[in-house]
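Shown here: the complex without one of its protein chains, the others still in place.
Labels run A, B and C following the written order; every chain starts at residue 1.
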Amino acid sequence: MAMNSPHLPPPVRELVGRTRQFVREVVIEAEPAPGERLDPATRARLQAAAKEAGVFAPQVPKEYGGQGVPLEHWSPVLQEAGYSPIGPSALNCMAPDEGNMHMLHLIATEEQKRRYLHPLAAGEIRSCFGMTEPHPGAGSDPAALRTTATRSGGGWVVNGHKRFISGAVGAGFCIVMARTEAARGAPEGATMFLVEMTNPGIRVGEAIHTVDRYIDGGHPHLHLEDCFVPEEAVLGEVGLGFRHAQVRLGPARLTHCMRWLGLARRSLDIALDRAERRELFGAPLKSLGLAQNLLAESVIDIETSDAIITKTASLLTEDPKAGSALSSVAKVHCSEAVFRVVDRALQLCGGDGVSDGLPLAQYLNEVRPFRIYDGSNETHKWAIARRASARRKAAVDSGEPYRGEAAVCKGGA
Amino acid sequence: MAMNSPHLPPPVRELVGRTRQFVREVVIEAEPAPGERLDPATRARLQAAAKEAGVFAPQVPKEYGGQGVPLEHWSPVLQEAGYSPIGPSALNCMAPDEGNMHMLHLIATEEQKRRYLHPLAAGEIRSCFGMTEPHPGAGSDPAALRTTATRSGGGWVVNGHKRFISGAVGAGFCIVMARTEAARGAPEGATMFLVEMTNPGIRVGEAIHTVDRYIDGGHPHLHLEDCFVPEEAVLGEVGLGFRHAQVRLGPARLTHCMRWLGLARRSLDIALDRAERRELFGAPLKSLGLAQNLLAESVIDIETSDAIITKTASLLTEDPKAGSALSSVAKVHCSEAVFRVVDRALQLCGGDGVSDGLPLAQYLNEVRPFRIYDGSNETHKWAIARRASARRKAAVDSGEPYRGEAAVCKGGA
Amino acid sequence: MAMNSPHLPPPVRELVGRTRQFVREVVIEAEPAPGERLDPATRARLQAAAKEAGVFAPQVPKEYGGQGVPLEHWSPVLQEAGYSPIGPSALNCMAPDEGNMHMLHLIATEEQKRRYLHPLAAGEIRSCFGMTEPHPGAGSDPAALRTTATRSGGGWVVNGHKRFISGAVGAGFCIVMARTEAARGAPEGATMFLVEMTNPGIRVGEAIHTVDRYIDGGHPHLHLEDCFVPEEAVLGEVGLGFRHAQVRLGPARLTHCMRWLGLARRSLDIALDRAERRELFGAPLKSLGLAQNLLAESVIDIETSDAIITKTASLLTEDPKAGSALSSVAKVHCSEAVFRVVDRALQLCGGDGVSDGLPLAQYLNEVRPFRIYDGSNETHKWAIARRASARRKAAVDSGEPYRGEAAVCKGGA
Partner (left out) sequence: MAMNSPHLPPPVRELVGRTRQFVREVVIEAEPAPGERLDPATRARLQAAAKEAGVFAPQVPKEYGGQGVPLEHWSPVLQEAGYSPIGPSALNCMAPDEGNMHMLHLIATEEQKRRYLHPLAAGEIRSCFGMTEPHPGAGSDPAALRTTATRSGGGWVVNGHKRFISGAVGAGFCIVMARTEAARGAPEGATMFLVEMTNPGIRVGEAIHTVDRYIDGGHPHLHLEDCFVPEEAVLGEVGLGFRHAQVRLGPARLTHCMRWLGLARRSLDIALDRAERRELFGAPLKSLGLAQNLLAESVIDIETSDAIITKTASLLTEDPKAGSALSSVAKVHCSEAVFRVVDRALQLCGGDGVSDGLPLAQYLNEVRPFRIYDGSNETHKWAIARRASARRKAAVDSGEPYRGEAAVCKGGA
């Protein structure tokens, strides 16, 4: 399904077209069989081709070798990338690297940028983000963070156990979130550290085998045992780790939506193709109302997802705090919508849909975790409700009339 | 709930604020009890006050006395108007007048504008749109049109039976769609006529009592019996009635979404207020997860509706045909979403929700027909699916690979 | 839609047929226009005819003049009654009388039965059940009960304010739930009292106008002001009011499901008839897949509702406590399913569906409150989840293995 993106600046529109062409002509050819992973050699070859085609790292500023598209217009580009499940890796706009690049760009020192952002943006290394911990540590509730960092010998010693650290196997460095005490004017809280994976104090642990296949580097455990890092490893300010991470979370949540929405479009195309040529009871599937119902609902899911992403991206630019709040809405809506779109496409393809003759069954496994990753949808809904309540309470406290009281009927029965 | 509308030009943003204030401070005070209708005197008083406050007819060009907001930015203004169910009448941006004004502005002659658009824009008269007919005439399928117009004595004679003509009682004129034969270079097809309601050949017939209350002038039958109109009564070109009506349908569909979304925001505010102060099992409702779930889903419905409206309005400006197609998606999503939001709010208010102590039960009756009016959602879904199939087929015919074939596993079992 | 009720004893099957015929041939003729109420004279006439036809009070034991159907087989009979919204009144199996009769039969003294159950079963008087109170009193949370009864002068003095007391206007007596202190061996708790509406201490207060029309006697407030009742007014045992009320709640909840399911069948019949004769785009509606989808989902909703009612009725007979717990499941499922069925039927009837030319808009208003009455669905879901958790915890505590622990992958990444 083609995208309608009103008001796109011509250079972005052109990049969208170029990306579309590259993904469809080059990337899709190189896709592994359903259930298989992208191998590093193919990844490298595709990234080189993407550089050649002028579509590499669309979201990265030009100074680091990217295409310099502003956040507000990432969506149509990343959707085209996501039309292939390996597109984002080929274009170096895949999680978790993409979020890490965005954060490094905004808060890293020049030296840190030189050391970590440059090679990451160039696709020379990969990275990971070390936040989640085994229960009862930091999961949906970051405040439960148990990993600690204490000052020692002109640097810091980090100890802790992380889990579900996407991309960790083969990564060049990890951004580790750790609890730090108040000291030297810094508040008590969390601090982020840039830890190179060659550091003897960090160790990739047990693998966690999940149903998704396209995040390079798995989702393993990570162990930090007396892991010493120098002062320059602190990313941003000491004690402000959670606040800094907000800079990453809103956009990172949204780019997930963009990429998966691309895969939803692919799924719908498969279903539309199928409905065009397959017949049932003597009529093409596409003419049967029960199939049309599934197709129409998928179009609605895709268009509303596209629209809420666009709105959130605009708001993130204009008012990052409001945009970050709205990204919860986008995340819940898009992750549910994308899942439904793939599920309906699979349904329309019948027995082939659940076989590996078509990629849809793997796509379904690929998008299912998105309703859990990046904060489960239930956690986001809880936050959405609380924010709505707080906002409305503030309005009423400022003079808006309270509207919840039922008028009493004065007359008799 | 306050709106997030990124990238709004300052004058529009200011009008949104003024409209918000006017509706909340002046209009809501004047609302009739649930189930009652707005009386003409109050309507006139509110319209005068709206002119005074500089918020009257926001969508109407300034030359006709409106606020001149471009279609692309109607949404936040009309949502504020719709925060009260009588707001759109008070501000003269209610259906069907609003759609008629838009069409007259685009296709009427200067003389027709003087005679019909000016007084309509000023709120001096009301109007209606005569398309729908009793079964098996024009309903969800306009091609079934049975009303006819034939040339006679330098003008036209119209005969037919219309039904569900919203706003007809008390209207100054009706835009009547009638079938016309090919002649004098005009194609066979439908033609629109401006018929004054004082014309002896037009007669308001049996009322149709529906559950909604806020469209002035009911939804009666309309009888055209040898109704003679002069040549100047033709609106647009002879034979192009359906094509012209497209100009009206896309935006009119979308302004319905805008207005009802305002009422959804009101409903959510009522629910949020209730959840703030009511307790259940010793805890405020707003802290209970089952209530939070309802609240969060309503926020998501509202935000995605807002986003798809914004996108459609932009597209209608940039590419009217694509925008009109997308308005089907917006109509289905918003009408379902708004219904759910009101339904959840009612649910959260328990017994009071289904009583007339709160306005929610009437709101539910008010928004229920929106899933049927302006083309039932099933008809729109059918159109959405057909368009998606046709678009994809065209892409495949132009060289996109067909993706619906399952790969066959070559090896043995 | 005809019912499939396997294993029905022949006499019950015969009564089902008789009731079906009576409702369709006699009762439907007498239905008031949509939005109007059944007048007492018609009610009396229909009840007399129902006695004549041998279909009166199907659920009442024969000794009180009913048809003596056991609870286990009420469902098909009450569904036939509910095929007309006034059928249950005509047959004297309407709420709240039906629930009160059931409870009186089980726990009243012989004298109480003579005085209250006999005339109630004969349709000579109506009754009400006084449990709900204004916030923050007893609503979804009965433990918040504020009405009190204290011993005085050989009887009791009751004081309190009740609300939403269905059927109160014109009722002969009310069963009032009041808080009582521990004394004379009776536990602290609640006690039920039979209060005649002619008692000077009880007064029907402000009406609550709700969207439903078919419960005779409205839902008004009720005021108890130093209301003296003799010792014989105690229903069941002092202090055991809540426990006794359980006897009423499970079956009363279920009979609501049965009656409304009858109305859902009526709604589906209207939709099926419509789909049979109306055409759209040149084909009968019933042949269009989008309509078939709505019809099929309604059949599924009706059949699953019928099945869970049957199961719950059997369980209430065999194990009242388990049956009462399951009645929460039946209530939530049936109230949501019935609402959807009526909503879809209305949708299929288009503009006529939201007008009073068909009864569906009123039916929708009639069934909407059922998702709130008798404990809101959210409250029931909360109870369902808690019971499931408790049952599972007990199983694990008794030796069932805990299955919530994820196995850890032993190998490296």
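The criterion applied here is as follows: contacts are C-beta pairs under 8 Å (C-beta built on N, C-alpha and C of every residue); 3 or more make two chains touch, one makes a residue touch a chain.
Because the structure is a prediction, the values reported are computed rather than measured.
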| item | value |
| --- | --- |
| Touch criterion as defined above, residue of A:136, A:154, A:185 or A:200 at the omitted chain | A:136 |
| Option touching the unshown chain, where B:157, B:291, B:309 or B:388 are the choices | B:291 |
| Where the unshown chain meets subunit C, residue by residue | 1-2, 4, 6-7, 24, 266, 268-278, 286, 289, 291-293, 295-297, 299-300, 303-304, 306-308, 310-311, 314-315, 317-319, 322, 326, 329, 332-333, 349, 352, 355-358, 380-382, 384-386, 388-389, 391-393, 395-396, 400-404, 406-409 |
| Contacts of subunit B with the absent chain, listed as residue ranges | 168-169, 204-209, 218, 220, 288-293, 408-413 |
| Where the unshown chain meets subunit A, residue by residue | 132, 135-136, 139-141, 163-164, 208-212, 219, 278-281, 290-291, 294, 346-347, 350-351, 353-357, 361, 364-365, 368-369, 371-373, 376-379, 381-382 |
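Following the convention adopted for this analysis, only the chains that are shown with their structure count from here on.
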| item | value |
| --- | --- |
| Same-residue or different-residue interface between subunit A and subunit C, half as cut-off | same |
| Interchain centroid distance [CA atoms averaged], subunit B/subunit C, Å | 39 |
| Inter-centroid spacing, subunit B versus subunit A (mean Cα positions, whole Å) | 37 |
| Whole-Å gap between the CA centroids of subunit A and subunit C | 48 |
| Multi-chain contact residues (two or more partners), subunit A | 289, 291-293, 408-409 |
